[in-house]
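What you see is the complex with one protein chain gone and the rest in place.
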């Protein structure tokens, strides 16, 4: 026996010693879990190798095993509207039409980004691209929703440092790999010091009959690893992501920077092989590395396998078998290929200058056997490895008393509106997004900012056409509001879905799929677990009524330090469909003298609202979304759009209808005359700044008022007309807001010069 | 990657290597303009599996060839220079067409194809880091200042058009004043950055700080064009960023159609 | 005083740029080259005589301690 691997005398160890082994080998497993492994090996009548223990440690990490969340995901999310899902794997897939399908997925890279923001964010993009590629889909868009802190905490990097690193990381990876970064969001709050959240998404297009399979159900399928070489970088990444961030210092072996220049040709090569029908099954190497991907691919098809670890192309020749097996080196894909197709696949890889090697194959049975230089270094039943214990952790759902501090009424709200426009949560995100290439691939129909060149304002959803032949396109948007979630995780989640949905509708697209990225704290604390469950229930209750499935998602727990935890915050990535992208609608006003309507009705519900936040007041309960109302209004709006009545549309979110209208003047340089006389319920500020859900502002063709109002069936309120250089809002002859378009735009663009 | 189907259409090689990433839309744009385009990995040229002489036009797409490490375009150019420079020179001499956008322009500059005042393919210019020191992705206004080069023949002189840009290294710098004069005197400046009214002003309308607001340069004989903006991304007018405001012009197409017309007439 | 600050990646952090250059040099026929790593230099002119400022610049702006090493030297 060489000294490349060790046998660990596990069977004779005490509980205390088991704990020590878990720590010494950085397995991240609890004593109970170690004991379970011990008894398994007692039954086998032998001791495990270090390779075997490491493999189990990976598979049983929270990150890979979903130990704390799976029971709830199963109960509330899986199966929801699932008849509309075409396929689920590394990413979820829904059909667009008879020929095409769309794959989407959102994922967190919070822990790595907290330690090394540049590398953390860029490998996040790299990872999510692989998930889409795993379905055999061409990635067409990258998205990123970022949650930055404000205050610096001792022993942790400054929020400024984190922010610039994260944005640069996303920029450099996305731009270099040539996939446009077209949608996202940036939030600022002290909730995220020092626990930054980096949620990245990706959307891909595939022909439905070319979808890649992710399992192997046949023996003799060769396993090919392709892309980056395997190194010592990123060992134990999943264990880090499954623990609290307890100091700013890093375990260096988990830091990776990513290499988009390996990924870029890998995407081409894999898609070409898939297009040619040469790939039997496909998966990416992410958390847990080979260990997790080989196990899952075989287990899903009821097969066993053999892998020769010495065949894996390495960066460093002296790597030990366990390191090879669990390394999380970036830019790698695993291809299952029928023996007869192997030469052709290797040739395609070579044509694109991509490193690849055959490393093993599937066999009958359920055993996975690893060889290293002729010796067996692991021989385990996949049944055992891939089924970690699932926990129904203690949870407590707490109901808070809502405080409502009534702000004083003002004569004039110019100052308030300007303050809203320059709030970092609202102000233009161009400082980040214009560093992202959002037009590469030549398919971007609606970019993140639209309007007159040089004056662009925010768009609600980005639109990407799917090919060069017809007019079909997809729309992409997000929903999330950490301020609601902090107060009410259940409603916060529902409102996040509402926002994502209405953003898509606003662009004249039909929502067809969601992906969720669930961020939370330490699940071993009952309040956290309670919040987490409330969040999942919220998502479920909202989406069920809307008839839209969650096709994929990701859970990130332990976003917590000794100091504090983040609230339970979902980020929703939503994808919609446009039959004819020439009918896409943007928020900038299009003409002068056109009627402006509000769809929906503002209520007094100000918890977490921008209006109360900027005045540092408690706003009571958060807005309540009603999915039936959202659905009904959306159908009506879409119908009016289809009839060509609607010229521009913007969803009402933070800052209420006043801010929404202000944003519509930015990209158009067209002002608005709004008269609230007879419309408000007492306080005009409550009317203007209410963030009640499911509302839209639309600009209508002149002279089409009657037709439009008929379509809206009573849910529309006429507010005024477009035109001029000023946004003017009046009530009973009194001016509430009077601001020049230029003032509004320059406030909003202040941080982007 | 189709090839050889339409035998009498002009043949265009869209060159690629790791990190180039506009090849798909370039391929589609050439095809849409009536050419028979093919995406060719430069490895195949280096290994002599494919030859440039098979083609009537070469397109250097944008992106980050080899990561744009070292200097944008440098690695791709030095590989080509070491292996197929003679073929490229013959290609130019034969009057065939070469176009490079963004990273492709950077490659043309590094290959000495632009401006090539001296005629011996020395590097006579550079595309340096944007003065803003950041990556800039947005739509810019451009003025057409030469319409004799085949790619620009479908435009009017002084026509104002809009195209997307997305680059970090786009600041055109010639080796010296004399060269710059030669470039102007020979009417080689193809496009300039302007404001919406056609005036030449500084940042932000000139996104990178190029001398004389230069956005694109043609070779003396006109058959080579390098430019920082991306016509291939707006072949379809609905990918022009402000089309929802009723500004629906086919600027992107005109570059490729002009080139294809020229090739059809000439070859 | 003139100081030079050289920022490099720590040895165990992969250098994608270095690898790209290595590959390019090999393709250009320079097989004798076995390794390339890269770094960034900042040439700083400043008043005063306190070299330790250079380390402050590293710390606050130029380098990320998780992945970078910094070297500060006087330029005479």
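We just call them A, B and C in the order they show up, numbering each chain from 1.
Just so we're on the same page, a contact is a pair of C-beta atoms (placed from the backbone, for glycine too) under 8 Å apart; a residue touches a chain by one contact, two chains touch by 3 or more.
The structure presented is a predicted model; accordingly, all values stated were derived computationally and were not measured.
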Original post:
Can you list the shown chains that the hidden chain touches?
Top reply: B, C
Original post:
Of B:174, B:190, B:207 or B:226, which sits in contact with the chain we cannot see?
Top reply: B:174
Subject >> Residues of subunit C (touch criterion as defined above) contacting the omitted chain >> reply: 6, 8, 18, 21, 24-25, 28, 30, 32-48, 53, 56-57, 60-62
Subject >> Interface with the unshown chain - residue positions in subunit B >> reply: 70-71, 74-75, 78, 81-82, 110, 123-126, 128-133, 171, 173-175, 209
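Operating definition for what follows: only the chains that are shown with their structure count from here on.
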**OP:** Name the graph shape formed by the protein chains and their touching pairs; answer line, ring, star, complete or other.
**Re:** complete
Subject >> Interchain centroid distance [CA atoms averaged], subunit A/subunit B, Å >> reply: 36
**OP:** Between subunit B and subunit C, tell me the centre distance in angstrom, where each centre is the average of that chain's C-alpha atoms.
**Re:** 34
**OP:** Would you mind listing the residues of subunit A that make contact with two or more other chains?
**Re:** 259, 261
**OP:** Two or more other chains in contact with one residue: find those residues in subunit B.
**Re:** 66-67, 69
